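Here the structure is laid out as structure tokens; the discussion comes afterwards.
Removed: one protein chain of the complex. Kept in place: all other protein chains.
By written order: A, B and C. Residues from 1 in each chain.
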Amino acid sequence: MSAEPKVLSAERGSMNGGTCHWSLKFHCSGLSTQYSALFVLLLFMPLTVHAETPLAPPQQLQVFDTPNDSGGGLTIVWAPAPHDGPDVRYVVMLGAAPATADTPPTLTGMTVVGDFPSNSHYVRGAKTAWWTQSAPTTFHQFDIKNGKGQRLKDGKPYVVSVSAMKGAESMMAGPLPAVPEPNWFNWNQINNLAIVVIFGLVVLGSIQAAKRREIFLRRIPGLDAVDEAIGRATELGKPILYLTGAGDMSEPSTVAAAVILGRVAKRVAAYETDLLVPHRDPIVMAVCQEITKQSYLEAGKPDVFKEDSNFFITTDQFSYTAAVDGIMLRKKPAANFFMGSYFAESLLLTETGASTGAIQIAGTDSDHQLPFFVTTCDYTLIGEELYAASAYLSREPVQLGTLRGQDIGKACILCALGLGTILATASVLFHLDVSFVLDLVKDLK
Amino acid sequence: MTLLRRQLPLLITFITGILFAAQYYVPHPSSELMLTSVSKWLQIIGGFALILGVTSLFHIHAVKIRRKEPGWGYSFILYISMLGTIVIGLWHGGKETVDGVATAFGWIYSYMMVPLQGTMFAILAFFIASAAYRSFRARSREAAVLLIAAVIVMMGRVPLGEYLIPVSGDISQWILNVLNASVRRAILIGISLGAVALSLKIIFGVERAYLGGGKE
Amino acid sequence: MTFAERMLRIDRRIIFLVIGLCTLIPLLYPVGLAIKISPEVRSVYDYIESLPEGSVFLLSLDFDPASKPELYPQAVALLHHAFKKNLRVIGMTLWLPGTGMASEVVTRVARVEGKVNGKDFVFLGWSPGGSSVIINMGQDLYKAFPTDYNNQPTKDLDVLKDVQSLRDVTYVISLAAGSTGIETWYVFGKDKYKFELGGGCTGVIAPGLYPLLRSGQINGLIGGLRGAAEYEVLIGKKGRAVAGMDAQSATHFAIILLVILCNTFYLLIRTPRDKAAPGQH
Partner (left out) sequence: MSFEMIFGAWVAAGLTLFILTFLYQDNPLFKLAEHLYVGVSVGYAIVKTYDTVVIRLIYEPMVTQGDWSLLIPLAIGALMLTRYVPKAAWMSRIAFAFVVGIGSGLAIPRVISSYILKQIEDTVRPLVSLAADGGATFTYDLLNPASNLNAIVLLIGVVSVLFYFFFSIEHTGPGRAVARTGIIFLMIAFGAAFGYTVMARMSLLIGRLTDLIDYAKPQYGWATYWLAALTIATLIALRWRHKETEPPA
């Protein structure tokens, strides 16, 4: 664990040498909302121990810095009690710790930060994984967080108390001190990191394997059509339009679109067809200029390369669309490629393209725009197929191996889905706790 | 020197990639601070990149005007509207309203940008209809399924449809909430594997096409 | 070329014309098709109905001109209702680009209902800070908005008499086109200052807000143009949204009709060769 929680258990004795177990009886009913003032008042009232009531102070109370957080949080856990039920409430109070360690903490100046029925707020209900839980799952857990008028300062000591209340009766444990602190690692997300590492190794491993032997690749119709489209443009002596989408260079789909542009440009160069690549993002434009230049070089046609084939229009969504539609209507490209991420402009582009009779090939990971591409383009690369496209076009071992790695990843996810469903069903049928497995595939923060 | 040219960009990608992947796992405020400041950095770099873009735009249209290509007059209009907006915008310090009163820059926004944008967007209403007419044909089983689902959901969304076929509202809710959700989920999982694999390859320098270097 | 073939290759401009007319005609001459009122819209209406005269009603118009088609009619309907019930109306916005439009709608509806600025209603305008504006208003409304949109000091306004902070507001409705809106008002406002909260939103973000409705975090939700139309029906003032719903019905059915027609023509000309041809995928 990143930071050993500073635990001071009520069982092990608190600062003033003993736990304060107070049982209080009060006869005024209208006060229930004004806890803080009330408790100050109660300090001066005679305390009587109530023996016959089953109400007991919270046991095994622990207060510590909330682990795996960015600071400003305290976590309180305590054992469940036999009296837990809808009519018993737990009240959590927070206050600043006394200036010197010798002074016993008092209830003066403490405020109520939590008030809830005693059959709620359990460790198992808190959104943490089993490997970061600091108490058994049946224990109560309450987190004091920043926000809602509450400001906990990191590094500053606080005291926290928890009382069980039933009607007018109250039993308190604490106050116990603790210091909120920020942590350097979120252990709840270790499963995420593990997936990154394992998947990374799988991908690198399958790339190595692909360098040694051939890997089968199923047919992707849209990609077979790329050559056909370029060929037709050459025959008709018309240009080819290639769009890289709305994303910037930090989006993987844009990178994929740029990589595919490289493959397409290489073939276009071989045929000496005109290429038009209007852009919305200047950085993507600059990168694509480099890529196109390189492709023409590799195709042995550096002399036909035009710097202007990649050009910038505007960053604005719809004026870009208007301009590209204008290009489609005036230059009548024979083939339109739409790769990368798209928003509402997708249909405005593809419908105009369809009206000019161009062959249209789309590839996007914007799932919300897929319906429009599928209905208006001749071929559509759906989702992950966009990422498969560069492998398909290049047949390089590195790309093929990556695809293989992705397939292995999908197989693992399918297994996780199957196994998870079986376990979840079993847990209902046989009343089992399967969180030790299911937590592994949970997105915990 | 060539080593520097080739390896330095790859090294930078590696370091920044690892650093910002690791940032996710660190809840400490300083990691949050790193993220916010680097997002500001990226905005600044994007600002410089805009110079590249505008230069390209200027160049393309300057060529058109110089060569008196067909439609060069429009390039002229583009220049004037761009320069006009810049001058007026800078004059008002980039503010659309000052003390609740719209500036000339605000006027350009409300009476030019907004209607132009809104109308381009609204053209979708026409295109969605013509796209439906062209492609919703029962050419195959898949196409038939697509068309039926679309018609049911369309029925379920308007009063007249609910009036004619009362159950269409419920069916379209079910299709959207269950069937559509499952497909979206599967697509998202597939995409993310592709995106993560690509990002990993970039960080480890296996994929370097984006540098335009090819197999240099 | 047979008739069916010709119809399949129909000039798409004819389709455009059909869609254009199907939208324009109902807007000019609304029919007012019966609209089923959904419970989430009714609960907003019922809550406003139940408010006593002079209660403080805050309408936050958190959208920009891009979402005007859907949210503007909602604002009009809600304002009509609130003014009819003689509530004290406070208008404001958390979205800077929407300020002018928000001010326009509040003053326009108020004029129609014969209400006086400063006495029956006020438009506070926009203040920077997003969610922190709500927190500031919860502490002291006059610190968050020292003056209203017309630069009148808010302290002197009749409409804000006895209103110190959000705690004195009875009902808040946020008309939201995005994430700064209903959720923000819930998290930073309702949770703490204990007013009742309702919402209105664009059709696109509505599905994401239903969880809030189910858990009671908002007491009602007006979704998209459809929601606005339902509200217009409830207050008995059929306006743009109802006309818009007629247009919606007309265009939807025009499209469905077109699809049916094109399939009929398609089946007519389909030859065995075509049958064997695979679909797109």
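The criterion applied here is as follows: contacts are C-beta pairs under 8 Å (C-beta built on N, C-alpha and C of every residue); 3 or more make two chains touch, one makes a residue touch a chain.
Remember, predicted model here, so these are calculated numbers, not experimental data.
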Neighbouring shown chains of the undisplayed chain, as defined at the top: A, B, C
Absent-chain contact - pick from A:Ala79, A:Val179 or A:Ala416: A:Ala416
Contacting the left-out chain in the complete assembly, out of C:Gly91, C:Gly138 or C:Gly224: C:Gly224
Full-complex contact with the absent chain, from A:Asp69, A:Asp274, A:Glu345 or A:Glu384: A:Glu384
Absent-chain interface as seen on chain A, which is shown: 189, 191-193, 195-196, 215-218, 220, 248-252, 255, 283, 286-287, 290, 313-316, 318-320, 322-323, 325-326, 329-330, 368, 370-372, 374-375, 382-385, 388, 391, 403-404, 406-407, 410-411, 413-414, 416-418, 420-421, 424-425, 427-429, 438, 441-443
Interface with the unshown chain - residue positions in chain B: 5, 8-10, 12-25, 37-38, 40-52, 54-55, 57, 71, 74-75, 77-86, 89-90, 93-94, 102, 105, 107-116, 118-126, 128, 132, 141-143, 145-154, 157-158, 170, 172-193, 195-196, 198-200, 202-203, 210-213
On chain C, residues whose C-beta touches the chain left out of the figure: 13, 16, 19, 23-24, 27-28, 68-70, 202-204, 224-226, 240, 244, 247-248, 251-252, 255, 281
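In this text, only the chains that are shown with their structure count from here on.
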Most widely separated chain from chain B, with each centre as the mean of CA atoms: C
Cα-centroid distance, chain A relative to chain C, in whole angstrom: 31
Overlap residues in chain C, where contacts from two or more other chains coincide: 12, 280-281
Touching two or more other chains - residue numbers and ranges from chain A: 374
Touching residues (chain side chain B, partner chain A) in the complex: 21, 24-29, 32, 42, 45-46, 49-54, 56-57, 59-60, 63, 71, 116-117, 120-121, 123-124, 127-128, 130-132, 134-136, 146, 184, 187-191, 193-202, 204, 206-207, 209-214
Sites on chain A touched by chain B in the complex: 68-71, 182-186, 189, 192-193, 196, 199-200, 203-204, 207, 248-250, 252-253, 255-256, 258-259, 262, 279, 281-283, 285-287, 289-291, 293-295, 297-298, 308, 310-319, 321-322, 330, 344, 347-348, 350-352, 354, 365, 367, 370, 372, 374-376, 382-384, 386-388, 390, 398, 402, 405-406, 409-410, 413
Touching residues on chain C, where the partner in the complex is chain B: 10, 12, 15-16, 18-20, 23, 33-36, 65-66, 96-97, 99-100, 103, 125, 149-151, 207, 226, 245, 248-249, 251-256, 258-259, 262-263, 266-267, 274, 277-281
